[in-house]
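Below: the structure, in structure tokens.
The complex appears here minus one protein chain, its other protein chains still in place.
Order of writing sets the chain letters: A, B, C, D, E, F, G, H and I. Residues in each chain are counted from 1.
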Amino acid sequence: MPSQPSRTLDPIPNPHPDSTYEVEIECPEFTALCPATGQPDFGTITFKFVPGPYICELKSLKLYLWSYRDEGHFHEDVTNMILKDFVRVIQPKKLEIIGKFNVRGGIYTTVRATHEQP
Amino acid sequence: MPSQPSRTLDPIPNPHPDSTYEVEIECPEFTALCPATGQPDFGTITFKFVPGPYICELKSLKLYLWSYRDEGHFHEDVTNMILKDFVRVIQPKKLEIIGKFNVRGGIYTTVRATHEQP
Amino acid sequence: MPSQPSRTLDPIPNPHPDSTYEVEIECPEFTALCPATGQPDFGTITFKFVPGPYICELKSLKLYLWSYRDEGHFHEDVTNMILKDFVRVIQPKKLEIIGKFNVRGGIYTTVRATHEQP
Amino acid sequence: MPSQPSRTLDPIPNPHPDSTYEVEIECPEFTALCPATGQPDFGTITFKFVPGPYICELKSLKLYLWSYRDEGHFHEDVTNMILKDFVRVIQPKKLEIIGKFNVRGGIYTTVRATHEQP
Amino acid sequence: MPSQPSRTLDPIPNPHPDSTYEVEIECPEFTALCPATGQPDFGTITFKFVPGPYICELKSLKLYLWSYRDEGHFHEDVTNMILKDFVRVIQPKKLEIIGKFNVRGGIYTTVRATHEQP
Amino acid sequence: MPSQPSRTLDPIPNPHPDSTYEVEIECPEFTALCPATGQPDFGTITFKFVPGPYICELKSLKLYLWSYRDEGHFHEDVTNMILKDFVRVIQPKKLEIIGKFNVRGGIYTTVRATHEQP
Amino acid sequence: MPSQPSRTLDPIPNPHPDSTYEVEIECPEFTALCPATGQPDFGTITFKFVPGPYICELKSLKLYLWSYRDEGHFHEDVTNMILKDFVRVIQPKKLEIIGKFNVRGGIYTTVRATHEQP
Amino acid sequence: MPSQPSRTLDPIPNPHPDSTYEVEIECPEFTALCPATGQPDFGTITFKFVPGPYICELKSLKLYLWSYRDEGHFHEDVTNMILKDFVRVIQPKKLEIIGKFNVRGGIYTTVRATHEQP
Amino acid sequence: MPSQPSRTLDPIPNPHPDSTYEVEIECPEFTALCPATGQPDFGTITFKFVPGPYICELKSLKLYLWSYRDEGHFHEDVTNMILKDFVRVIQPKKLEIIGKFNVRGGIYTTVRATHEQP
Partner (left out) sequence: MPSQPSRTLDPIPNPHPDSTYEVEIECPEFTALCPATGQPDFGTITFKFVPGPYICELKSLKLYLWSYRDEGHFHEDVTNMILKDFVRVIQPKKLEIIGKFNVRGGIYTTVRATHEQP
């Protein structure tokens, strides 16, 4: 088996920097571990962003999310970590990240984090 | 059988106080008693909040809602009681609580209570 | 069989007059008669209101809607009649009433009436 | 207002007695009274039948169901009463009647009664 | 067979001219002909309006829509024609008409036309 | 406008007479007139058949159904008329025709007629 | 608050013992405790039965299910306990009980138990 | 087989230039090739526009989208290319184009591009 | 751009020839050309089979379906062609192929072809 991928996102130049558009990317196959119990957690991570200089290469995004597979993170934490990585590398004008996590203990949790360029 | 849990919520420090984000927590397993008839009532309690200094530990939230199991409360009352407890302990910047109760007498009732920090 | 109930709504004091909240009550079992043909009409009446001094006792609401069972009313008329009764007795800060009526002659009709306290 | 219709069904000759076919008629606007409380009950009555010498005129079926509006009947009883009337007048080769009644006390009841010509 | 109805709408006086309300009427059985091919087209016409001096008598609305059955009209054209007729006769304070037409050539078309009283 | 098409179905030779297969064709745009009131009726006609020597050319099927547009027929009758025409021309090994008609007077009617080659 | 009800079902004589019919009763408000953790479990209990000498009085069924509220039972166990009580008191010709329980640990469990009179 | 169509859109004069209306056109049969792998991509292209001097002839729109069938384009790129062609030829007052592409590598991508006349 | 793939399916040895199991493979991205008009057709091809000596390598199945992209075939024909190729190469004990094609001229067509080993 190949080893776990490193945590990187590949920016590619925005092909239409003169256009106003939004990109929405839904990734229903996110999994990490619960930091309290060590058991697997599952969820869907959705990105909605208005591109600045870059858009995001999709295969690198897939590998980026895969890199969380063996790490323990709370829902609120991991959603904001992903937001900060995406902002740093892709530099969107506006960004919303929605982490919708599977039910645990009869409770469904969704975290919506947003960023807007100053 | 263990006895009924006490009515407490555990705040945990907001791990990303510099971020703007919203947390939505849906709890479809709320039950209390009807104060008029003493018979069980059922519903879903949903919390949507923008965290201030704290987020809410989920297991304590589950036990908190469980603590209503043997008490009698009207729908409008219990939704606002939960709002006030959550505001006092978790101190969110903004909060909306939605209590969606099961049909009774052919009538479906939903209560939406909101709070915003001054 | 018991005779048809009288047309009254029971106000009960708002248990949380210091809170901002909305109550939504959906009643899918409304029936009256068509004033043109005398045949039964069916629909769902939904109330959304921000309580003022009172909330509405649910059993009285059920009996109130039942009292239309043998009367003939046009859709636009009966929705506004219910609005005016509710405003007079329950004195909400804001109120929306939605009457969604079953298909007749291949046509579906919905009436939305609103009231806001001056 | 017109008075309540009498309880009759109008048979019309089967226009294709040499064909094998089934007719399904769904009537979502059935209402009667609860014999225990006198309060209105609501439900959907569905007929599925293989016609014998007759099919059923639809307007008479509508008036027939309307004739139950002010009478009190238990769910199991009224479904079988309708079955027996339909069998007597329309004489189907096979018949299934499904009475699907609205929730009462948190409980949903459906009654399926069948008849087959000897 | 009866001949095709004439193209008229019957206004009836607004029974609650002192109320603020909206009427939504959905008519899923609209059919006309394609002016290019002469073949039948199908669609749903929905009216949402805030009544002024009048509301619209529903049977006349049904006959009005029926009157298009044998005529050829493009989607954009017929939606605006209906808008202008409705505005002229019913004189609504605000009106939105939505024509949602069945798929043709793998393409689904919806036309939304609006009018507001000056 | 072109005149109404004649009532014909075009058989085309079964391209795989050695295979066992079923063809299902759903036509949601059927309209005729109600023989009682002269007003338009609407419905969906579905054919499920095991081909014998022929399959059915789709454009001719469309024109065939169109030919009912200005005629008055009861639901049970028209479904069986279509069955008999299809059996005569296309000669299927097995055939089921389902006519699912739009609600009239609060009642939904579906007719299922079947034919099997002796 | 009233104390917990005793565990009884009330049989009432089958009003149509000469008919063949099935009764389906769906109760989405079942709750008991998990015998392992003492925490509340939730589920929907559905009964489908062909009546013998009796049908089941619905209010007694509601109280019967309520009587499990403070007891600990595994899913497979409680579904079969309910089956045996129902068979003993109501004596149906055939019975199926379906216990559909809420997700626990990411796992959804459904138990279907059946009984047929010898 | 006919050869691939050329890339043109046919403007037709706006039949109601004095009206305010929006046209929505949904085309679920878009396919092009992935520029990275050469394999087919699939998606739905939706246009929402407020017409200026022209509306768009639908058959030319179908042929226009067909013309991408054998070309390789990234999702963000092709959505903006279509936007620019539509703006140039049809000259809408406002336009939104939504490209909703099928899942690839477990990821769903949607691109929303907008244009407004200065 | 890469050229169109050749029409082959890769069998791989059944890893559990001693088990009884069924494999269902749904491919919603099938496209070919209409032999009458030359315009693109779209559909979903589903395979349900009980493996004999082989199962089917999925990438080869994807390329196999892709190979139809530029060819003209009628729905009944192409579904049976795929059936015969699959039977010849994969040699399933039982096979059902369902071709569900997009609406054309207001008509939806589905073809179900089956094969069973003698």
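Everything that follows uses one rule, which is that a residue touches a chain if its C-beta (ideal position, glycine included) is under 8 Å from a C-beta of that chain, and two chains touch if they have at least 3 such contacts.
Since this is a predicted model, take the numbers as computed values, not measurements.
Chemist: Of the residues I:D10, I:E29 or I:D77, I need the one that contacts the missing chain.
Modeler: Considering all chains, including the one not shown, the answer is I:E29.
Chemist: Write the list of chain G residues that the hidden chain touches.
Modeler: With respect to the unshown chain, the touching residues of chain G are 74, 76-77, 79-80, 83-84, 104-115.
Chemist: For chain H, which residues reach the chain that was dropped from this view?
Modeler: The list for chain H reads 42, 102-104, 106.
Chemist: Residue by residue, what part of chain A touches the chain that was omitted?
Modeler: 1-2, 28-29, 31, 33, 38-40, 42, 62, 66, 69-72, 102
Assume only the chains that are shown with their structure count from here on.
Chemist: Could you let me know which interface, A-G or H-I, is made of more C-beta pairs in contact?
Modeler: Most C-beta pairs in contact, of the two: H-I.
Chemist: Could you give the separation in Å between the centres of chain B and chain D, each centre being the mean of its C-alpha atoms?
Modeler: Averaging C-alpha atoms per chain gives centres 45 Å apart.
Chemist: Tell me, which residues of chain A touch at least two other chains?
Modeler: Within chain A, the residues that touch at least two other chains are 104, 106.
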